[in-house]
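Every protein chain of the complex appears in place save one, which is left out.
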Amino acid sequence: MQNKIPKRSAKQNRLYEIIFEAETRGGKLFDVALFAAIMLSVTATILNSVQSVHETYGVWLTGINWLFTLLFTVEYGLRLYCARNPVRYARSFFGVVDLLAVLPAYLSLFIPGTRFLDVIRILRMLRIFRVMKMVQYVNDGDLLLNALTASRRKIGIFLFTVLTLVVILGSLMYVIEGTEHGFTSIPVGIYWAIVTLTTVGYGDISPQTGLGQTLAAFIMIIGYSIIAVPTGIISAEVGASAVRKKLSKICPACNTSDHDPDAAHCKHCGATLA
Amino acid sequence: MQNKIPKRSAKQNRLYEIIFEAETRGGKLFDVALFAAIMLSVTATILNSVQSVHETYGVWLTGINWLFTLLFTVEYGLRLYCARNPVRYARSFFGVVDLLAVLPAYLSLFIPGTRFLDVIRILRMLRIFRVMKMVQYVNDGDLLLNALTASRRKIGIFLFTVLTLVVILGSLMYVIEGTEHGFTSIPVGIYWAIVTLTTVGYGDISPQTGLGQTLAAFIMIIGYSIIAVPTGIISAEVGASAVRKKLSKICPACNTSDHDPDAAHCKHCGATLA
Amino acid sequence: MQNKIPKRSAKQNRLYEIIFEAETRGGKLFDVALFAAIMLSVTATILNSVQSVHETYGVWLTGINWLFTLLFTVEYGLRLYCARNPVRYARSFFGVVDLLAVLPAYLSLFIPGTRFLDVIRILRMLRIFRVMKMVQYVNDGDLLLNALTASRRKIGIFLFTVLTLVVILGSLMYVIEGTEHGFTSIPVGIYWAIVTLTTVGYGDISPQTGLGQTLAAFIMIIGYSIIAVPTGIISAEVGASAVRKKLSKICPACNTSDHDPDAAHCKHCGATLA
Partner (left out) sequence: MQNKIPKRSAKQNRLYEIIFEAETRGGKLFDVALFAAIMLSVTATILNSVQSVHETYGVWLTGINWLFTLLFTVEYGLRLYCARNPVRYARSFFGVVDLLAVLPAYLSLFIPGTRFLDVIRILRMLRIFRVMKMVQYVNDGDLLLNALTASRRKIGIFLFTVLTLVVILGSLMYVIEGTEHGFTSIPVGIYWAIVTLTTVGYGDISPQTGLGQTLAAFIMIIGYSIIAVPTGIISAEVGASAVRKKLSKICPACNTSDHDPDAAHCKHCGATLA
């Protein structure tokens, strides 16, 4: 990414301030307008999917949505035009979301039905939170994200265990119950095992034989017990994260951290802590 | 609220003691009577909704309920009359509950069916707990409430994430499964996504296609994993609240806190702790 | 209970050793035999309820169960005979369980069907654990029981909140959905609210109207969030119990507790810790 960035015009800079930042009056107005546009557009899509509403207001709702699609397309173009590094923007999380927000509408010209997927625009709301400097929320969100990131390996192992379990149990149920009781294939058996292990329990497929019901009961008690594992991991991690944050007092003299929250002096060099 | 409070008569003061307080003999008797009246009234409403009971005792139960409605209306009037600041009482949580406890009955004269809503009277029970000075319960309730309040932002972020997720997943399932498998609109899809993500799983709507079942399995495992997040938040917070409470010993000399629960001397200045 | 205890014969003392204790050879044999008798009796009752088994072996299984009923009745009589304080034994937890273990069988002579309730004999297994001095298990069980006891008020508040919630929500759904969608009375509405809030979700009753489904979705998300509350309470309490237990080091000189696990000297008087 060390390609020379071309000199930016004053126009680009003014647009950048409005579209990407939220300090100026124009920037704030833009964010509020964007917020309203996203909400209206998503609501229109949702309403348009209801048969009775569609029959009466379908033309209007479709029209409104195309209007917002055009607006968001223009906005995406402007973002690319005024971004400091267009390639980086286009590849960033929010760049991809901005593109995904308009793609389904254009796609629906070729594949009908996909236009309903433009509810993905709701993901653009995430930007609003970040831009509007809701610092406390972002901090707390980061705390949760950190807890999840720090536990990613433990959760990975947990999910791998769950997947191994449902493949074996699903196959076992397919062999025990068979096609005549709704277990028409191993994938269906795996689907049933997931529905059962996660305690969702639709009841669209359920074991009929005694052996099948015994195995099912066994799976349920396992599922009931192991749900404790991710909870325990996250609990311990959220607790530890909060502690880490509170204890991240740093000595100005010797630069060590992790002092007691009420320590007056550094426990290593004795310097006074701020 | 700085309007001059009118001089109160002796009658108002006596009534206040009985109705709002619980120290005097009259006050205690009033609370016990209120407790019984609320329970009887709610029980009568519930029984009256059962068809077989209604056919035999309907007239009696309706009569009893109108009697309690009149009693509670008179009580509400007396509370307004004897309260030290009637406007503040009427706007307080308990003032609103007291009003809501009688409104549905009068409303049912115009809109039939709403009379069943007077079970909201059960909320008046909360006052009993507060008035009867069940100190330990109120303390523990406050501890829980504090834990929830301290976690409100984290839970807010969590709920927003869940809502974003169900809107996108619900729309996706509407596109994949379509009207012929029960997913008649995006709102129905969102309803299904909530039913699945929270592991309730009624089974009134369930995916039929392979792709839909795969997506559903994916949603279930997500739901199963992220239920750990609010649990972790609350666990850490309840733990921290309890610790905070225990450790909130303050040195009378140097004003620092967070001493060991059994410390006899301040660890900073050596002063004797209370 | 200060009634003079009559002088005990040698026979009573020998029986007491065998029946109530587990140190002697006879006592151990008795416990093993009791263990087997309970298991066999419960298994016979369960098998006897299966139609196909009952048709073939019904006479045998009923006979076996009557045999065990007689044995347990004799045993109950002997326990009363040799107990140091028969009244106290009869009123103790295990005394009541021992009586309940034989009552359903005799009751079934008058009310058919109740004989299946003698599976309550399985509760007698609890005695085996206690008698056999499975110390570690009893200790850990006590730790759990302590955590539950210490949290009983918090859990009480939680259950009261849940009950208030389901009464109000159940009535609301009864008014919204009405008899034609299966919500035939407020008790049924409350039953549905509990099925939904606890995420069980049978699907035997489910909302059909848009308003009802919206309210249901709202209930599910509440239920999904508040399940974190008891978990958080118990987590914090089990953690605290374990910590309390580990930290319960007591100074031999000044008798204070709660020293650091690795402390060499009492932090109050300086005496050497064991």
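To keep things simple, chains are lettered A, B and C as they appear, and every chain counts its residues starting from 1.
The definition used in the following text is that a residue touches a chain if its C-beta (ideal position, glycine included) is under 8 Å from a C-beta of that chain, and two chains touch if they have at least 3 such contacts.
As the structure is a computational prediction, the values presented were derived from the model and not from experiment.
Across the complete structure, the visible chains that the omitted chain touches are A, B, C.
Screening A:I111, A:L145 or A:V175 against the full complex identifies A:V175 as the residue touching the chain left out.
When the whole complex is considered, the residue among C:F20, C:Y81 or C:Y202 that touches the unshown chain is C:Y202. Counting over the whole complex, subunit B has residues 199-203, 231, 235 touching the chain that is not drawn. Subunit C meets the missing chain through residues 42, 45-46, 49-51, 113-114, 116-117, 119-120, 122-123, 125-126, 136-137, 140-141, 143-144, 147-148, 155, 158-159, 162, 187-188, 190-191, 194-195, 197-204, 227, 230-231, 233-239, 242, 261-262, 264.
Residues of subunit A that touch the chain left out of the display are 153-154, 156-158, 164, 167-168, 171-172, 174-175, 178-179, 184-187, 189-190, 196, 199-203, 206, 210, 213-214, 216-217, 220-221, 223-225, 227-229, 231-233, 235-236, 239-240, 256-258, 268.
In the analysis below, only the chains that are shown with their structure count from here on.
Steps from subunit A to subunit C, taking the shortest chain of touch contacts, total 1. Note: Cα superposition of subunit A onto subunit B, rotation of 90 degrees, nearest 5. Both copies, subunit B and subunit C, contribute mostly unmatched positions to the interface they share, with under half of the numbers common to the two.
Taking the mean of the C-alpha atoms as each chain's centre, subunit B and subunit C sit 30 Å apart. Residue positions of subunit C touching 2 or more other chains, listed in rising order: 199-203, 231, 235.
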